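Structure below; questions to follow.
Of the protein chains in this complex, one is absent; all others appear in place.
Moving on, here comes chain A:
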Amino acid sequence: MEKRLANWGNYPAISCDESSFSQEEQVQDFISTHSSVIARGNGRCYGDASLAQHSVSTLKYDKVLAFDTAKGIFECQSGITLDQILDIIVPQGWFLPVTPGTKFITVGGAVASDVHGKNHHVDGSFSGHIIDMDVITGNKETITCSADQHSDLFWATCGGMGLTGIITRVKFSLKKIGTAYIRQKQIKADNLEHLIRLFEEYKDYTYSMAWIDCLQKGDAFGRGILIVGEHATPEELNEQQRKSPLLLAAKRKLSVPFNLPSFALNTLTVKAFNWLYYLKNTKREINNVIPYEPFFYPLDAILHWNRGYGKAGFVQYQFVLPLEKKEGLVAILRKISDAGLGSFLAVLKVFGKQDSLISFPMEGYTLALDFPVRKGLFEFLDKLDEIVLQYGGRLYLSKDARMKQEVFWQSYPNAQKFAEIIKTYNGAKLFRSVQSDRLLLTE
């Protein structure tokens, strides 16, 4: 049925038809009767990566196939979301090996984006924890692949944005935990230099990220709060928490019921928010033990927070720069602060080393920023792209809705090799999206 569809950023929105499947034969039938399709999970990529004239929703293909509670190995169909997996594994003393900042994504999406989390510098990205997976490729064949088996397909599927085929089954290993709580430390940084020093100082923590106030100038330029954490041990819990260390009380969720008017988030409100966020931590350092949910998924507590950006939507701009190119970070932050285009949410993280074909992470600094869509924004982002290119960085395809194709081809060193593997498994361009057409990967 024809409908209007957009992903999390509400930009772009396109008119398309979406089908679903709950059995493998149904998706085989679907691809046999369509000349192009892209798999779509929970629509939490921000831009146009899972938008296409014909998309096929994996959300009903969501069965858990096996869970080895002794070894911590989980096997499932691709449409199950991480929040459902957490409900199953946490009470049994296991956690996701890698999780992004929302749990409302599917496992298929986690693979196609090769997601990273606050522990990238220690545990790498999601692909590093996959044992094997099934992909239905362009010749309608289901191929089991892993780092050892059909490894070209495996590496082009991890971070490959669904262009090698439809991921149907994933088997991956979990992380052992003693409690459902995190021992968290928050440290205020006076400016960017200070913040980067803190990252270095606290790099032994499994989880780390920082929030940055990107509207500050002068001495306070790039001030922020570093947040680090470890899975808490039972001994670190208080009496109340220790009663059932692996279970969290159900929390009520807030929701943004409709799109806010686009003026709701302007320079003034963003400034005020960032100012309050920084000042709410009255002490330089705060230590506490909190449930894993607010630590990993603070924004998931507010359903539909994307509506805060209004009907026109927003784009998230996430780039990574090599470790030795810190000055690029300064250049970009300065440009944003000068333009007064402050992002409501700016998140900085230091990535560790990464071995992969087309995945986003590389050793260095990654910064994610939200910008409401408005006149002049795309020209501004094109300028930021130039700086990212100049310093040898690249942009995250899962967030992208607007990058020019040449930026992609210049910034991803394995783009050509990736394109060749797509040709092998998806030669007839059966799997294609608005994004892959825009980036000339399937045009």
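By our rule, a residue touches a chain if its C-beta (ideal position, glycine included) is under 8 Å from a C-beta of that chain, and two chains touch if they have at least 3 such contacts; residues count from 1.
As a working rule, contacts and distances are computed from a predicted model.
Only one chain is not pictured, and the protein name UniProt records for it, out of "Short chain dehydrogenase", "Uptake hydrogenase large subunit", "Carbohydrate ABC transporter membrane protein 1, CUT1 family" or "NADH-quinone oxidoreductase subunit J", is "Short chain dehydrogenase". Contact with the omitted chain, checked across A:Leu65, A:Ile131, A:Leu247 or A:Leu268, is made by A:Leu65. Set against the missing chain, the residues A:Ser19, A:Ser36, A:Thr206 or A:Asn259 yield one that touches it, A:Ser19.
Think of the hidden chain as still there; on chain A it touches residues 1, 19-23, 26, 60, 62-67, 77, 84, 87-88.
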